[in-house]
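With one protein chain withheld, the remaining protein chains of the complex are depicted in position.
Entry: chain A
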Amino acid sequence: MSITLAPKRRGSGLGLAMPAILLLLAFFVVPVALLLLRSVTEPEPGLHNYRTLIGSATYAKVFFNTFFVAGVVTLVTVLVAFPVAWALAIMPQRWASVIFAVILLSMWTNLLARTYAWMVLLQQTGLINRSLMALGIIDQPLQLTNNLIGVTIGMVYIMLPFMILPLLGVIRKIDPAILQAAALCGASKGQALFRVLLPLAAPGIASGGLMVFVMSLGYFVTPALLGGTANMMLAEMIAQQVQSLVNWGMGGAAAFILLIVTLGLYAVQLRFFEPKPEVR
């Protein structure tokens, strides 16, 4: 799900775009507006929902957790996705297509099923703990679920394709001869990575990273199943407010803050990383 702006066209595209605009209005803008309205009217008119959210230590912790987990997940996803994208970019096209298909297939497999699969793998008596113990690497099962480790593993796995795709896009565009040139200039593998490859891949890292970060901010299923109660995330809190406490005002306010943060991040990305038209 990538957010791309339609190319600017001169003249009368508006008529053709009308159905799409109406659809967006009906299904996105109106519900968000209603939510915003409820956040400033329920239980009574005013900004008190926002004041509570920003003011209280409990909620501050939820916000912190949300950003922290999203940050960790984004970082780990970049670290895992980069070598994978690199390998896909340089391996023979036929193999790359197969591996790519596998990645896409996993994207289309039910999210809940995949998260439960991780639960089974990561739990105290799960495959990972038992294997590690059998190999004698650990004596006691590791606590891999109901904490940050579980959330990170589960979410990184789900986010990987969203990072690999944009990375592959930028890496495929890098001419291998540029890296050969760097080598003859005297750059070791590490120097070539940090001085050439990473800077050239930066737009892909930025757009993939933003997408992963934003999606992670609003994630519900994985944190709810693999995370502990100690690190509740914003989406869990919104669900709790709306479902258990039927507090639409608070839920709406939290959702709205999330939306503003997301749009802010997107604006930053557009400003700094959108590829500029090439001048030749």
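We adopt the following convention: a contact is a pair of C-beta atoms (placed from the backbone, for glycine too) under 8 Å apart; a residue touches a chain by one contact, two chains touch by 3 or more; residues count from 1.
Everything below uses one rule, namely that contacts and distances are computed from a predicted model.
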- Item | Record-based protein name (UniProt) of the chain missing from this complex, from "Ferredoxin-NADP reductase", "Anti-sigma regulatory factor (Ser/Thr protein kinase)", "NADH-quinone oxidoreductase subunit B" or "Spermidine/putrescine import ATP-binding protein PotA" | "Spermidine/putrescine import ATP-binding protein PotA"
- Message: In the whole complex, not just what's shown, which of A:Asn147, A:Gln191 or A:Thr262 touches the removed chain?
- Response: A:Gln191
- Query: Given the contact definition stated above, which residue among A:Ala17, A:Leu127 or A:Ile178 touches the chain not shown here?
  - Reply: A:Ile178
- Message: If I consider the whole complex, including the chain that's not displayed, which of A:Gly55, A:Pro83, A:Pro199 or A:Gly264 touches that chain?
- Response: A:Pro199
- Name, in rising order, the residues on chain A that touch the hidden chain in the full complex. 175, 177-178, 180-188, 191, 195-196, 199-200, 202, 278-280
